[in-house]
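The structure appears below as structure tokens.
Here the complex is missing one protein chain, while the rest keep their positions.
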Amino acid sequence: MLPALLKRFGLNQLWPTAGFPGGVHPVEHKITADSPIIELPLPPQLILPLKQHIGEICAPLVEVGEHVLRGQKIAKSQGYVSASVHAPTSGTVVAIQDHAIPHPSGMGRPCMMIEPDGKDTFDESRPPISDYRNADPAEIRERIRMSGIVGLGGAVFPTFIKMLRDQRNPVQMVILNGAECEPYLTCDHRVMLEHAADVLRGMDVIMHAVNAKNGVIAIEDNKPDAIAVMRGAIEAAGMKDVEVRSLPTRYPQGGEKQLIQTLTGKQVPEGRLPLHIGVLCQNVGTALAIHDAVCLGMPLIQRVVTVSGDAIPNPANVRVRIGTPIPFVLAQCGLQDLSGVRLIHGGPMMGERLPRTNVPLVKSTNGILAMKREALYSEQAVEEPCIRCGHCVEVCPVGLVPNELAWHCRNDQFDRGQEYNLFDCIECGCCSYVCPSHIPLVHYFRYAKGQVAKIEKERVFAEQSKVRSEARDNRLAREQAERAARRSKVRKQHAPAADGVKKTAADTKKAATTTSKTEDDKA
Amino acid sequence: MRYAAYTCRMSEFALILLSAVLVNNFVLTKFLGICPFLGVSSKVETAVGMSLAVLFVMTLASTASWLVQEFILIPFDLMYLQTIFFILIIAVLVQFIEMLIHKSSPVLYQALGIFLPLITTNCAVLGVALLNVQKEQTFMTSALYGFGSALGFALVLLLFAGLRERIDKAPVPDAFKGSAVSLITAGLMSLAFMGFSGLVKV
Amino acid sequence: MSLLISSPHAHGGDSIRANMLAVILALLPAAGVATYLFGWLAVFLILLCMLGCMAAEWGCLKLMKRPLSRVGDGSAALTGLLLALTLPAAIPWWMALVGCVAAIVLAKQVYGGLGHNPFNPALAARVVLLISFPLNMTSWLVPMHAPMLAALPPVDLYNFGDCWSLFWFGPEALGKGLDAITMASPLGHVKTEWSRGIGAIEALRNYDYSYLDAFLGREAGSLGETSVLALLIGGIYLLARHTITWHIPLSFIVTVYVLAAVFNAVNPEHFAPPLFHILAGGLMLGAFFMATDPVSSPVTPRGQLIFGIGCGILTWSIRTFGGYPEGVMFSILLMNCAVPLIDHYFRPRVYGK
Partner (left out) sequence: MNILMAILTLGGLALIASIVLAIASRVFHVEGDPMIERIDAVLPQTQCGQCGYPGCVPYATAVAGGEADVNQCVPGGERAMLAIADLMGVAPKEVEEDAGVPMLAFVREDECIGCTLCIKACPVDAIIGAPKQYHTVIEDHCTGCTLCVEPCPVDCIDMVEKTQVLEEWTWSAPGKRPALENANQNSDEVKHASGTA
């Protein structure tokens, strides 16, 4: 009673509380929480973008017309930060071309189209590492890298990079993120309910690979069944060093940095990784994918996705092959006609609206929401003047002043924006969610971030152009000086040097000294 | 007895300061120094530089003018040349200081160097010198009065610069853009500062 | 047609209009007490100010060619209500209208309208009126229920006809002078007595002052400032509804209390007791409804604390040492000047820094 009253009046902030500051309680809409995961059939064609992760794009390994097996690697990662792509089923590669991908811009990327042969033959070339506890951690890490596993919570950062065994920063605690704070989404919830043992084994693999002592499974307290099931699974497996922690339901509890703050009380220092404070955080779905890769030998070719929203007749949690066209998935859930429907890739707080509907489902897809157009807040909202109510400041989980920040971004004062910590924004959307003036604050921040990057790029380009231009001037001056010297040499044999030539020579000399001076300055 | 006299002096000094800063604020109550107040208040950063420069010059000007008054004007009976003398001495002093700062501390020069010439013969600076003479202050009180007035100017300038940074980005109607809305703001500030009237009876 | 739109795609449902209406609702108890004390006059004045402000807003929007629908966001009506509640009941109607125009035109629309005014419009208008018409702005009509007065009030304010004449034509219409129908407020009385060398305790004694009456609002003063109880009810409603946060009201009131308590402890005869300061004048109205005006107050929690403390110090200083009996209005306006700087220098700590 008393804590609730104090909270009502905001007086609970008088003293520091556990967890991250701010946050909101959006309406949950978790209508699919009780729907078991459904296996979807294979679509007539799969579209596999060659880049579904943060980092370098992959290079195709197969050619058009070639036959591939389920789980066969079809595109190879290039560079360190990258993740390979595997064939989700057996079939024939029919094309490699640009195709629209789930992105707010509606632009496209190189994709590989595969026509399934219906046999779904498995590529057996990678045997499972069944006895992972006695396997070399490096081998496990390599298997995870080979299997193209990325963070399935939405960030799609290659997982093996996070699992670095570093002597200076040993991992103390592995956190399994089952908070799932986004409204509508229930895929992690269902995975925990239906695959508790596999998820736990996946976590065990991670802990073994990074030699961590403790493990925490973090679940928001609006999923008591998942908490109970996971606790039961831990007991059954006899894992004493893993515990389930029930967290208060508050968005964005599932944000990596916020979750770490709630569980450890520590903040990840600016510009560092969670690894630097001895924490490794992985999503529940990623743990399942790791289990599949290590214990079953199956790379990341499918995932569980929540299909929901007020325009979907039969909302469901579905297991889908990566590359399945989203309209096919929606049709399976009873939605055929997409007119007047807006698609959101992800949850309503951080998901992106898709300007194109014919896009494939990718590794980062944790949810597809089909919303009636007139019910979509972000499209209907009319921006009104900021009344400086300060609600955005209260709810910001990273401690920004969103209203001032948006003001600077709106006026293109990006220097001031950076002074107001523009790049610390995690785009969680809490500020926009509470704004009584319906200001698209997150949109302003994204715009400003893009502009800053653009300006920086232009600055670097200008610098390079300047170097090239100066090099050219130098070269011209040198050539002219040489020519003049040659000419005067010739002239000297015939007549005294003309004034004009002398002057040019002097000028070039001067130019040469100034440029060399600037070069010295740079050095 | 001596202790009482001492505390009396101290409280007198405090009252002079308080009066100069809040009650008889140069800008908002005496309406002196409006030009730099409006001219150099578009950014807080420059307002800080200007405030430092004004603090510096006004304290210096009030002491220097007191010295000129006591040791030149009164002995030679040249009171009618007061204004000219004050302008001359303040201008020279400021020029000299500016050069000194330019040479010795580039950082300080960056901060307040460019503002120094702007205010050498500003009415606020000359005003503080003339008011000092009017009030027949001692050396100490005139220096304090100069410093206090400058402090008041600095306070108001900083507040005003903060407000203007916000106003400059607001969708002010075209007719009021720029100095119009600034002057209205200054007027409202002046009204708010009326609240201090009677706070110190000097 | 499809637009580039960004997440989030959900919203909590808050709006400007809902906030403004909540504040108006929270002021209804105070307006009720005003009607109880000043009868029809309070009704007339509140209606006139609300309509006047909305009309001024409409005119400005029309002239500036901005969407006229903004009149309906409730901000102008709220400004009018707040302005009315800070005015003495006996003020001539045209002065109140001048106040409305000053509030909307001078303090708000000149800066570009809602969200951009650096000063609280109602308070800016009140200070304009106070400086322009000092006599009318400090003559407090004798209320219908003031127990410290033995005799009946000079005008029956529950009589519609009398109030009508008084409102439009002034006290002369009833054959009375302004002096005959007005009295001093407790704060004004203490200040006057002090200037005659009489200490606060003695002054309160000869005013027949009672804490209970001050709490319930049975005393002379502006329309809506007298009843601490009514204002507290409204303030707590706003806190519970999360329209305002506790930072400004609490720090404001506590600062005044602490300052008054310290000085009262040092010299109880001379300085007024802390409870008197809390219950007197416009402190409650200012702390809950004026200083918390979102547009002209800081946005960060720490900034709001600084703002409240500053208001408290200035209020007590002006009341105790200044030339004016009441300092709430000036203190809030003065702190309004400092808001941009406070906002800049008292930002929250950023994650990981």
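Per-chain numbering from 1; labels A, B and C assigned in written order.
Following the convention adopted for this analysis, contacts are C-beta pairs under 8 Å (C-beta built on N, C-alpha and C of every residue); 3 or more make two chains touch, one makes a residue touch a chain.
Values in this document were obtained by computation on a predicted structure and should not be read as measured data.
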{"item": "Missing chain: touched chains present in the view", "value": "A, B, C"}
{"item": "Omitted-chain contact residue, chosen from B:C35, B:I74 or B:V92", "value": "B:V92"}
{"item": "Sole contact to the chain not displayed, among A:R8, A:K119 or A:K466", "value": "A:K466"}
{"item": "Interface with the undisplayed chain - residues on chain B", "value": "72, 76-78, 81, 84-85, 88-89, 92, 95-96, 99-100, 102-103"}
{"item": "Chain C residues that touch the omitted chain in the full complex", "value": "1-6"}
{"item": "Hidden partner chain, residues of chain A it touches", "value": "97-101, 103-109, 355-358, 383, 410, 412, 440, 443-444, 446-447, 449-451, 453-455, 458, 461-466, 468-469, 471-472"}
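Keep this in mind: only the chains that are shown with their structure count from here on.
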{"item": "Most extensive contact between chains (C-beta pair count)", "value": "A-C"}
{"item": "Most distant chain from chain A by Cα centroid", "value": "B"}
{"item": "Centre-of-Cα separation between chain C and chain B, whole angstrom", "value": "34"}
{"item": "Interface residues, chain A side, partner chain C - complex", "value": "8-11, 13, 20-21, 24, 26-27, 104-105, 183, 257, 261, 267-272, 344, 346, 348-353, 355, 369, 371, 376-379, 381, 384-394, 396-401, 403-404, 420-421, 424, 427, 429, 432-438, 440, 442-443, 446"}
{"item": "Residues of chain C that touch chain B when the two form their complex", "value": "63-64, 106-107, 109-113, 116, 118-119, 124, 127-128, 131, 314, 317-318, 321-324, 327, 329-331, 333-334, 336-341, 344"}
{"item": "Residues of chain C touching chain A in the complex", "value": "2-12, 14-16, 18-19, 73, 75, 112-116, 239-240, 242-243, 245-246, 294-295, 297-301, 304, 343, 347-353"}
